[in-house]
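Report on one structure; see the data block that follows.
Note that one protein chain of the assembly has been removed; the remaining protein chains are unaltered in position.
By written order: A, B and C. Residues from 1 in each chain.
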Amino acid sequence: MSGPNPMRMREMVVVREISRLLIPFILLFALYVQFHGDFGPGGGFQAGVIFAAGLVLYGLVYGLDALQRAVPPRLIEVLAAGGVLIYGGVGVASMVMGGQFLEYKIFDPHHGEHYGLLLIEAGVGITVTAAMTAIFYAFAGRDRARDEEAR
Amino acid sequence: MNAHLPAIQVVLPLLAAPVCVLLQNRKVVGVWATLVAWASFAIAITMLVHTMEHGTISYALGGWESPLGIELRVDVANAFLATIVTGIASMVLPYGPGSATLAIPEDKQYLFYTAFLLCMTGLLGMSVTGDAFNVFVFVEITSLSSYTLIALGKGRRALTAAFSYLVMGTIGGTFILLAIGLCYQMTGTLNMADMALRLQPVMGTRTVLVAFGFFVVGASIKLAVFPLHQWMPNAYTHAPSVVSAFLSATATKVSYFVLVRVVFTIFGAAYVFGTVHFEWLLMPLSIAAMFVGSIAAMYQTHIKRLLAYSSMAQIGYMTLGLSMNSVEGLTGGLVHLFNHGLMKGGLFLVVANITFRLNSSKIEDMAGLARKMPWTSLAFAIGGLSLIGVPGTAGFISKWYLVQGALVKGQVWLALLILMSSLLAVGYVWKVIEVMLLKPPTDRVENTKPAPLSMIWPVWVMIGSTVVFGLWTTWTGTVAEVAAETLMGLR
Amino acid sequence: MTATLMMAAFFIPIGVVPLMWAARKVPDLRDGLMVVAGLLTFACVVGMVPAVAAGARPEVVFFHVFDGVPLAFKLEPLGLVYALVASGLWVPTSLYAFGYMRGHGETNQTRFFICFALAIFAALGIAMSANLFTLFTFYEVLTFSTYPLVTHAGNEDAKRAGRIYLGILVTTSVTMLLLAVMWTFVIAGTLDFTVGGILAGKVDGPVIPILLGLFAFGAGKAALMPFHRWLPNAMVAPTPVSALLHAVAVVKAGVFTILKVVIYIFGLDLLYTTGGSDILKWVAAGTILISSIVALRLDNFKARLAYSTISQLAYIVLGAMLVTPDAVVGASMHIAMHAMGKITLFFVAGACLVSVHKSKVSELNGLGRKMPVMFGAFTVAAFSIIGLPPGGGSWSKWFMALGSTTQPSDYPFVFVYMLSSLLAIGYLMPIVARAFFLPEKVDHGHDAHHDAHHDEGHHAEVEPSIEDPSLVPILPIGESIRETHLLMLGPIVLTAAGCVALFLLAPQLEAFLRPIVGGAP
Partner (left out) sequence: MNAVAGLWVYAVVIVLMMIGLYTVISRDNLVKKIMGLNIFQVSVIMFYVALGKVDGGTAPIFKATHGEHLDTEVVFSNPLPHVLMLTAIVVGIATTALGLALVVRIQEAYGTVEEDELVRIDQEGGA
């Protein structure tokens, strides 16, 4: 017995309505943390977790199916992979342009660090979001996955 | 281009792993991963040649020079290790998971390759990095992916084996992390070379001693030094054979290298052997491992378990070489690291062939197998001879250096112990060979047929190379000697 | 040119292996290939004799395995003699083996003959090795390639014998021989066989006897007591194996190693002046006498021959340990003499087993009159082993005895040699006497057959005996004379003739071997 029971959740109107209100702000806050990572506390790790928390909350309240309709498991896999590729891609790009691996200065002498960092953090954020969501999927959807295996 | 090789070495498998997820198709992913492994192998060899000729390559990640930035530092020893890891990977990957040995459905098998490439990334990262914290990160990348790989084995015991490895491994990893913290506290740097320099004035403090202790215990758990080996036999037994082949041939080897780095690069031989007398701890433990492992191997009824205990004994040889604190000893340890990787990897692949056909890894089920699977059995015999250390096989070369190391120090008793423990290998190897060669075939064997060619050639490449490197030692003996001298600061 | 011949002799036995594997479905072709390979190898080895006699020492270096330790081959008279023995007896043994194996309907013949060829390859490698490392390598190859031969029967007895065989040979070679080799390397910095030795001036005191002891006992194939147990046990193997490997290649590899070490590693002078071999002389002398006495008491034909072998091997070890030029030359000659004699005896033992199902000495009564040619050959060979003319063994024994008269402390060993000859008469001549002079036992046929089988169990001697029409007598000279199969009789006569030939050629052999102890070529 794992995962939320959608039937009981459906009756909890307060939770449902508050979540509906809060989730956009959680996601927005995640983006704030994400893009201010190079000026203040924050960055891809934290933002990713917050973003995933928003998704998980959605899943808990509205059910796994609803969440997976919005964010299919395969998309999560692709995002997890894509984030790493963005990160590595920046490094490789800097190498191709003649610098060391992850040497952002190469892109632009003045703002290179900034751009480079933004991209890197974007990659990290995407991967962390995807990874946290994937963990949620794995645990919450375990019963279903086992039924499929059994079949 | 050569200057970028250290970074590419790590980044290539790192980026190839997510690509596996994107590609998804099992066969395409298999080919892709193999190509990546081969490319990495080519890179490693290039680096090895380069370092042999021109010396150390230092690479400042992100253009931040050491000691501020993260430095990738490749000398002969590192390149040697990277060559081993990638070489084994390029033999194991074409072999594939061998559809019957995995517990996950075929449409999910791309995740196997992903985990495999990540594991390789971690191992290569540990091999090339010059930064202490990086070591921890890569240790954990390796560990996490190897827990996954082990848990993929058929049968539920793979799960418990992976779990106990996870517990032990995490404790080991955290110990390493703690040790790094203590060293950072004393020195304010994470660059290993810089750390070694700055540790010198504070060598006498208790903090450094504690840091050394945590380092050694942490690395020893990963390396499965007796008596911290308990996780290993189960893990290797229940993991898919291919994974056992890869991990036994590389993971413990890289951990050994971490230990060697800690001893010689960070703390220095003068401190480790002169002040702490680490050899008083390590040498008895190594000898105990050599004997306990071999004797335990003799009593096993499952061939994979037998090989796992044999690994424990063989790790004893490596740590013994380290504890000798001499160029000969360390050369022996490093050569054995290479040779044992080849032969144990080869032997586990042989076992993979056998279990693929027989669907059993019990020794008694292999009666008369020599008649039905002659090439596979012959490969096992040669690999076994190499474990014993028969001249003409790679195992002999390692034994030669180790015994020489003991004799040069005038420790004839130690030489004798090494030779006697290698005799025990005859016991457990012959136990299997006798069953394969002399017992009348069982029904199960009668109904089997030889393994497909695609599964035989990687085995023979590995086993064949144990013979090649048993006679032609320019690449192993000489390189290991240079590596040992580099590590000991004589070069 | 000589070097080319040397490499040819080295590579032919291993080169024929894949061919034999390819021809595994066609037994005649496979066996024919082996005979051709044997003849070619022997021709190559013989072809080298004139050059080596003239003082040439051809050398081939393959590559360096460790610094200063190459895998290399170099020919000198002693090695050439061993090579001649190994390759020369390969052909007769192959012929004998075809008769024996097919007659017995043995399984896995391809594996058997391939391992056979590998063993010869290893023996030639030992014979021509230029340093201790190369020698040790092939020594171990020989051990492992003969294991499948010893355990060929595949039953429990064979398995047990195989364990003892491997156990003793590997244990001694790894813990003692390898240790000695490495110790030598650490002391001398080289392992090359050098005239005059490489250890002179580098060791003294108790290290010399300890090191020599490690070599002598470490070469477990020499079956020096107390490491002799494998030899009688290995007699469970098919007779051709016993014959070639346990009278020729394997055991001679052991004594050859000891001779090589004494001559080219320690050097005779070092041992002579320091007395480093004194203890081992007595060990060897003890082995000679004890094993001869054991042989006297044994009824099993092959087991008696096995203990005789142990005794004869100890002759050679004793000769080497005496470290006088005469004794060493005598010991070297004895490698050839004993090989030729003992192989004949084993052939006869195997033929008795296959043709008339007799495996015990006490059952041989009157057989000589039925099979005069075979037992005539046996008598000649027995003379050689005992050391009587016209057997070649008389010469080698003469030189070894002569070598023990150099210093007074060695005089006892003259008596050891003489006494052991008497004992040899004691264990070999009764066989001849029974065969020719005692009346045949009355109740033959099926009962005797059964008995033989029953008793074999006790002596780890189980050979399937199939009544094969091709094996029944083929020389119907008279009603009572029924010799064994020609494929077996031929080699027996050939090797017996070889004993006589060696007797006649002994002076040439001695002159050929003299240079190894510093004499003029």
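Note that a contact is a pair of C-beta atoms (placed from the backbone, for glycine too) under 8 Å apart; a residue touches a chain by one contact, two chains touch by 3 or more.
As the structure is a computational prediction, the values presented were derived from the model and not from experiment.
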| item | value |
| --- | --- |
| Among shown chains, those touching the left-out chain | A, B |
| Contact residue for the chain not shown (choose from B:47, B:128 or B:144) | B:144 |
| Absent-chain interface as seen on chain B, which is shown | 133, 136-137, 140, 144, 147-148, 151, 155-157, 159-160, 162-163, 166-167, 170-171, 173-174, 177-178, 181, 184-185, 190 |
| Contacts of chain A with the absent chain, listed as residue ranges | 2, 39-41, 45, 135, 138-139, 142, 146 |
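In this text, only the chains that are shown with their structure count from here on.
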| item | value |
| --- | --- |
| Chain centre separation in whole Å, for chain C relative to chain B (CA means) | 44 |
| Centre-of-Cα separation between chain B and chain A, whole angstrom | 35 |
| Separation of mean Cα positions, chain C and chain A [Å, integer] | 78 |
| Contacts with 2+ other chains: residues of chain A | none |
| Chain C-touching residues of chain B, taken from the complex the two chains share | 385, 388-392, 397, 400, 403-404, 407-408, 412, 415-416, 419-420, 422-423, 426, 430, 434, 437-438, 440, 471-473, 477 |
| Partner chain B, residues of chain C touching it in the complex | 63, 65-66, 71, 133, 136-137, 140-141, 144, 148, 151, 154, 158-159, 162-163, 166-167, 170-171, 174-175, 178-179, 182-183, 185-186 |
| Touch list for chain B against partner chain A, complex | 4, 7-8, 11, 14-15, 17-22, 59-63, 105 |
